[in-house]
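I am attaching a structure below and will ask some questions about it afterwards.
With one protein chain withheld, the remaining protein chains of the complex are depicted in position.
And then chain A:
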Amino acid sequence: MNDPAEFPDSPDSPDDGPEARGGGARIPGPRAAADDWDVLPEPRPAPAPPTHDVLKSLLGAWALSACSVEETQAVEDHLTECAPCAEEALRLRDAVGLLHPDESLDLKPLLRSRVLEDCLGKRPARIPVPSWATPYDTETARLDALLQDFGDAEWHTPVRLKWFQEDRHTSRRTTVAGVIGHLLTVDGLIATALGLADPLGAHAGSDPTARTEQFWSSSPYPVTRQVREPWREQGHTLVRTVSFAGRGVADLCVGYGDFSLPLGDAFLERAFECWVHAWDIAEAVDYPYEPPSGAHLHRMIDLAARLLPTVLAVRRRGGLAAPAQELVAAGAPGRTLHLEIEGAGGGSWDIALDSPAAATSADRTVAEIALDGLEFCQLAAGHIAPDDAAAGQHGDREAIRDVLYAAASLSRL
């Protein structure tokens, strides 16, 4: 790397620099000739002209054209007779030319992954980020980049969070800052599982909704942008912590109240939630927001597909899905639904319909659903209703309905 130009480290304040150092102009002007007329007192009873110190203090405002007409005139008159001020005025005017509007070029979200890949290609990590934590790392960084330029107005923009509960659309109103608070508290479940501090304190429960409500109501004031730091800090800490943990850590159990996930899946679930809520936020403030990369999207869809048989079983017990048509011994092939996900991140999955323990079987496939990847994610996020999912489907209608409803019921606050 070639020798770079010098940088001031932290620009020290050269406050009274030029005058102090400059000198020269402090030499008094020539004495008036003895035969000079006495200067007549000026007729206007004007206020005393600004002193040198006041005029000097105005130089910054003057250079920025940010003072009154009278002040501008007074400064400019002064510059003709005061060399240090004239020198500084010139310098500050030139400095104004260096100001320029922040072009707020958004970093391309994919650049991060590309840069990290590049680096790791050159020098492999001795302590890598586990592959199941990478989507979370990427999605939190993407959301943080979206928040980067938000002012107070954006942070307090209302956001309506939607999900599907008891087969109905449910929603809850909060703000952009409230959404980040929600992510902070639910990510806190992973922190707790890893033995890190819970952002809600020692005695908080593990139900995501209850935790979020607790956080939202913990202060009489609305959540502010202050929530960004702790959320981001916790995200970085989680990724750092699992990088150092042994292999078995992926199987560590993370409790979500009435269910639990192995740590690896919990990270994918948090990545998915982060993306979905980033999408909610982007929509609320009218920013564009891209879906995750195909590889990451694939892992998230895969998690949803793997969860479907269990969710079906739970719904069946609750009378929300059709009863199993047959008892299948664990590991034996049972009725199967073939899920074909198209587009980036797509693939195909076979869903066991009668029991989470059953094996899937091509011969026993009773129905097929074909769905775009983003559409499937919208469904699993509770953003669209199962009946509205534009799915290509054929075969057993009841099985198809059950699976689409099960996908929608993966969503929650």
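As a convention for this text, a contact is a pair of C-beta atoms (placed from the backbone, for glycine too) under 8 Å apart; a residue touches a chain by one contact, two chains touch by 3 or more; residues count from 1.
Following the convention adopted for this analysis, contacts and distances are computed from a predicted model.
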Among "Sigma-70 family RNA polymerase sigma factor", "Na+/H+ antiporter subunit B", "NADH-quinone oxidoreductase subunit H" or "Spermidine/putrescine transport system permease protein", the UniProt name of the subunit that does not appear here: "Sigma-70 family RNA polymerase sigma factor"
Sole residue of A:Ser57, A:Gln73 or A:Ser219 that reaches the chain not shown, by the stated touch rule: A:Ser57
Hidden-chain contact residue, picked from the options A:Val96, A:Ala197, A:Cys253 or A:Ala390: A:Val96
Candidates A:Gln214, A:Ser243, A:Ser260 or A:Thr310 - the one touching the absent chain: A:Ser243
Absent chain, residues of chain A that touch it: 1-11, 13-15, 17, 57-61, 63-64, 66-68, 88, 90-92, 94-96, 98-103, 105, 107-108, 111-112, 114-116, 118-120, 122-129, 137, 141, 144-145, 148, 229, 232, 236, 239-240, 243
